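Submitted below is the structure of interest, expressed as structure tokens.
Missing here: one protein chain of the complex. Every other protein chain is in place.
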Amino acid sequence: MEKYFEIKNLAVSFNTFEGVKPVLNIEHIVIDRGETFGLVGESGAGKTVLALTILGLLPPHSAIIHHGHIWFDGEDLLQKSQKQLQDHIRGKRISMIFQDPMSTLNPVFSVGEQLGRVIERHQNIKGSQTRKRALEMLDLVKLPDASDMLRKYPHELSGGQRQRVIIAIALSCGAEFLIADEPTRNLDVTIQAGIMKLIDELQDELSISVLFIANNMGLVNVICDFVGILYRGRVVEMGASAQVIRQPAHPYTVTLLSAIPRSKSESLRFAKTDFRPDVDAGCPYYARCPLAIDNCRDGIPPLRNFGGRQQVACIRAKEGVML
Amino acid sequence: MSVLRSYFNKSRPALKELRFSFHLLNKNRLQRVSLIIIVVLFLIAIFAPFIAPYPHLIMRETNPVDRLQPPSARYWFGTDELGRDLFSRVLYGTRISLQTALIAVALALLIGVPLGAVAGAVSGFLDEVIMRITDIFLSFPPLLLAIAIAAFLGPTLENAMLAIAISWWPWYTRLIRGQAVSIRERQFVRAARAIGTSSTRIIFQHILPNCMAPVIVQASMDLGGVILTIAALSFLGLGAQPPTPEWGLLISTSRTYFLNAWWYSTFPGLAIFLTVLVFNLMGDGIREVLDPRTRKV
Partner (left out) sequence: MIRFIVRRLFLGGVVLLGVILITFFLARVVPSDPAAKWAGPRATPAQIVQARLELGLDKPLPAQFYKYLTDLLQGNLGHSLRTRQPISQELKASLPATVELVLLSTLAAVLIGIPLGVISAKRKNEMVDHISRLFSVGVVSLPTFWIGLILQLVFFRILGIMPMGGQLSTHLRLTMEIPKITGFLTFDTLITGNFVLFLNAIWHLILPGITIALYPIGLVARMTRSALLEILNEDYITAARSYGLAERTVLWAYALKNSLGPTSTVVALSIGYTLVNTFLTETIFAWPGIGSYIATAVIGLDYPAIMGVTIFSALSYVVLNLIADIVVALDPRVRV
């Protein structure tokens, strides 16, 4: 059976002045229709790069896609030209919410102008109809004073308001697949909750699939059905979020989970330290892994089934990692 | 080798910065060539008397027999209306252009930098006054002030240098002031002030050395423009006077003859063009290296 969204063997590198640096090396990611998939990883793990790769928005001069497939509804996105992506995929079918609300909105255009332009691009309407639709979208993201909002410029809005506007714009394209790249990262904690709730509700209302990118498990737990753990460009664990949280199989997942302080005594159990020097070959987590053994240096461990839909890339996974 | 490389990358971030800068600078072949040509120009300027084939035929000594000869094996660039060797004259012109440009810029720095440092360091009324004066000077269309000053002071090369210095210093003042303002809030300045160091000392020993970098860069980038300005002033009769072999003056004199003596205008002009071009290219390179935004890989 054809999968709705599947990434296979994707390898992406960046051209830096020190040579070619590998950034992504993803064996396998699967997302079903209507599912919410959370991608968790620390800063620099390559999450945003993955999002940009899906939409073909990597900087052309410095990014290299070595090989891989990104299957979306039967077509390989990596085989498509920029024009094809622009006309058929971007916005129309896959849409994206970026991290920093301030820098994502164009400062010299009003909310109404930005929202309107995107609406008119994807729906064959003009003028007053566009305005009507824009107001609808603003209502959808629960922004009060919608008609007033249309006239405003980005610098006149608060962080939370901007993020909602961005969600409105992203959704007004009518996409069925939403990539949310750390949408609450630059917001206060209280505002975060509001945005998360909004995304959850929208997902139900509009029946869209969501790839939710985050840097901590706490956020993912709230709305995601499935979760994938990204460490230095590789997926080291994947599975139903409830299962992974209850039974983390990869040492890194354990670290991530224990980083959520539940009580004073429990926190900081796995403090981040470099146990040993890095190796070029072998498991990427070798340097920090408390369970590392010599065999770990032999090669990159592949994703293997762990039970149910859970998959782990660790040769010591079966040994019940719950220290 | 890779061990060495990884050592440098991991433990010495400062060294990495340096390597990065150098990499950027060298990256562009054009800029490497420009650097070489600039060095050559300076060498020409210094050793002109030894390189010029007819070192006597550049100023007052004339050779009417060979007047207005086209380029030949004897006279590579041809001769002017007094039979002087154009090639030698152009070579000597290098000396004049580089010298006057350096002096003019140095003078502008001498005026502008202290003013800017003081303005940035003390703020308040003095700052306002200095900045208003700077604004007024900057409100003149570029070069117009230089023309006016040179005209009123009298047409000599020295006055042209002075004129340029007087119209150029405000840029540096503004630049330095901006730097000084951000430096003065830094810890070490506050510390110095706390232990009672005199203001003058603070300005010159602490603040100034830390501001100099962008100014030095700007000044070296300005050299090209200054050379062009000197040539323009001399062309208008406001700078070098005959028989000085200044490039702009050569072109001005050539106007009477150039329709029949194409070499007279062409070669001095090419000299100006080439010199200014390499300075501009070099300036682009320096700017690319130092501007944090273009450093994004």
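We call the chains A and B, going by the order they appear; numbering starts again at 1 in every chain.
As a convention for this text, contacts are C-beta pairs under 8 Å (C-beta built on N, C-alpha and C of every residue); 3 or more make two chains touch, one makes a residue touch a chain.
Because the structure is a prediction, the values reported are computed rather than measured.
Q: Pick out which of B:H56, B:R74 or B:R132 touches the chain that's been left out of the picture.
A: B:R132
Q: Which of these, A:K3, A:H122 or A:R304, touches the one chain of the complex that we don't see?
A: From the options A:K3, A:H122 or A:R304, the contact with the absent chain belongs to A:H122.
Q: If the hidden chain were put back, which residues of subunit B would touch it?
A: Residues 132-133, 135-137, 139-145, 147-149, 151-154, 224, 228, 231-232, 235-238, 248, 251-252, 254-255, 258-259, 262, 265-266, 268-269, 272-273, 276-277, 280-281, 284, 293-294, 296 of subunit B touch the chain absent from view.
Q: Tell me, which residues in subunit A touch the chain that this view leaves out?
A: Against the left-out chain, subunit A lists 52, 55, 57, 61, 82, 86-87, 89-92, 95-96, 98, 100, 103-110, 117-118, 121-122, 153, 155, 166, 169-170, 173.
Everything below uses one rule, namely that only the chains that are shown with their structure count from here on.
Q: Taking each chain's centre as its mean C-alpha position, how far apart are subunit A and subunit B in Å?
A: That gives a centre separation of 51 Å.
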